[in-house]
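All protein chains but one are shown in place.
Our next item is chain A:
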Amino acid sequence: MGEGYAAVLPANAWNWVAVWRRNLLAWKKVALVTILGNLADPIIYLFGLGFGLGMIVGRVDGTSYIAFLATGMVATSAMTAGTFETIYATFARMHTQRTWEAILCTQLTLGDIVLGELAWAATKACLAGIAIAVVAATLGYATWPAILYALPAIALTGLAFASLAMVVIALAPSHDYFVFYQTLVLTPMLLLCGAIFPATQLPDAVQQVGHFLPLAHSIDLIRPAMLGRPAGSVGLHIGALCAYAILPLFLSVVLFRRRLMR
């Protein structure tokens, strides 16, 4: 049984790059549109929520609400970009478009493909996160070097959520099932992890749950970096996000093997 799994794991440390480059080539054809979308989305939210709500709530957590929200949105958009790239684009390549089927006839293994797709989803998450950080810095709610400090955390967030979504697409019979993941997992996470309001507003028991969620670890890294504050327990947060990236990766490879290589 062990050898059966060895044949599907990543074959080496660089095979996945070919899959990542395939996705890059496809993305280049629509790059302008997606970058505009990545920029327009946060601008609308920051202006709408930041000014509208910001007027009412005033200062939050020792900073203006709009600056607080911008940092939460960097993490959240890395989460949604990593997730959506996986559950829509990657699922289509795995399922309807037969792209994976073609790749499985080459020297690449299932693990190589999953790794390449994860790296690509993390890349998309970085683009989305950076877009918001750039908007925030332009408006003066974050410093420019802060984007650089936050970048590793954004990439790790994208990787972790893409990896979790990979398990979802390995199990979902069709794309209709993804709505459960969005409404039952992603949306509650948005509310429990202090993205749009401080988690301290929540009841104690709920706060405890929030501490274990990947988005909370991501925000605890990105928010201090962008606001120029010292961050606590950096090792713990990085370790937790790494665990959320690596464990689902192996689980998804096992599930994909069961699904695609019967």
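The definition used in the following text is that a contact is a pair of C-beta atoms (placed from the backbone, for glycine too) under 8 Å apart; a residue touches a chain by one contact, two chains touch by 3 or more; residues count from 1.
Going forward, contacts and distances are computed from a predicted model.
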Name per UniProt, for the chain absent here [options: "L-lactate dehydrogenase complex protein LldE", "Nodulation factor ABC transporter ATP-binding protein NodI", "Insulinase family protein" or "Protein ImuB"]: "Nodulation factor ABC transporter ATP-binding protein NodI"
Residue touching the undisplayed chain, where the options are A:26, A:44, A:184 or A:206: A:26
Pick from A:39, A:104 or A:171: which residue touches the chain that isn't shown? A:104
Touch with the missing chain holds, among A:15, A:38, A:80 or A:157, for A:15
On chain A, where is the contact patch with the chain that was removed from view? 3-4, 7, 11, 15, 18-19, 21-22, 25-26, 29, 97-99, 101-109, 260-262
